[in-house]
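As you look at this complex, bear in mind that one protein chain is not there, while each of the others sits in place.
This part shows chain A:
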């Protein structure tokens, strides 16, 4: 039996799956104490179950999101080694940034040295401010970790109890500002996150639950609870990922669908293309800054069932805030839910109050109540549909750096519009209509997110870069640099090395990986020609455990629409 729990902003949902069938489900309001909401939902679904049969529990929580939004973490300072390039003023805007000398270039060659005195001075300043959490981030540090490591050693020598995070371990891709941001967030959240994990484990132990426990990440994969300590920010925004995986489990394989989760004031959108959830090309945006956190491409549209409707002259304006429930449910102002009620598209609330709500808008416009309701619905549907079209357009516009990619530009049309989350289902039909798709509301739409968590699989990536001219390779995630001994080092050897490292790394987290199942996420080889001769080769290989879900749930797989 599998358990999936999604602790969302408003509700905590949980499901118990047995043989890919939903055996129990729970939906409770999320309280301020996330742990107690989580435990209550588990207790509810496990009431009649044999705890020994539970093989796996997967959580998705907003703990990191809440920590960051509420600024509930200790002070963090960053030591940046930006070297030449963009002006340093660009980084100095942030008060917690200290710039130090040093530089590494795109090939990982050191082009400027560290300055010990300068580092000591920066550390004294940090210490004087009472901070003991430091991130060290170098430009191009994934290509050569030595300067970051040297700074770490200096810090550890002087302040052994400080928490130090290195950019090269947290963000191995090329993007210095995103790496710095990711390192900052990692540094800030690791300790409180660890405390949260400890209390989860303790609570499960008290309940005599001995299942493997995983946590959901923004990319729709999972990590073992203990392992997620290393990269807590990867668990941010796992809620939309949970819903998307849920839809994947509740629809036929290979389907191209739009996931529409209409909530109170926002509608979350995600895409499943030929059965695979679309990843964001840029990484998650946190605190208005891009990070190196791999995340699904999710868009939040500021419109939902409880959005406030207002008049501006002859126009109906949909505000992005809510002032309580819909008017038909006793709320203070007209909302899109009232419009749905008037047209009989929902059975929520009171018909007369809904009509009254539309009347408030209609009187000023001198129009029939049904007309107004239809106009409101059209407007909401148009907002959502336009955003969906934009998502597809943006995906098609993703830059291509090879002739082959330009000639084989992705183009795909959605077939299904899948409504989840239980809110405002009435809109889904209309959105599907507008986009020329079929609407689909799965049986367990209300807890699709929890189902998504339950079926999520562990994911792990390893990136290898080898530079045969300089004679070294580096496993980005481990930050370890090794000499290339074989003079005939080739593409196959690079790939084998990467796979081997992935298996080793996975074992460290208690995961077993079948070598035959390993996917190659990207692979690049460049010949380096100097003076008309091949002087070396550059290899960049990323391998990963297979993406996907453990199985389809309920009638997923044989719907007929």
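Throughout what follows, a residue touches a chain if its C-beta (ideal position, glycine included) is under 8 Å from a C-beta of that chain, and two chains touch if they have at least 3 such contacts; residues count from 1.
Throughout what follows, contacts and distances are computed from a predicted model.
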Absent chain [UniProt protein name; select from "Cytochrome C", "Tetratricopeptide repeat protein", "Histone deacetylase-like amidohydrolase" or "Branched-chain amino acid ABC transporter permease"]: "Histone deacetylase-like amidohydrolase"
Residue among A:111, A:124 or A:202 that touches the chain left out of view: A:111
Hidden-chain contact residue, picked from the options A:49, A:174 or A:203: A:174
Listed residues A:88, A:207, A:363 or A:504, member touching the removed chain: A:88
Residue numbers in chain A that touch the chain omitted from display: 84-90, 103, 105-107, 111-112, 139-140, 174-178, 282, 290, 397-404, 406-407, 409, 524, 526-529, 532-534, 538
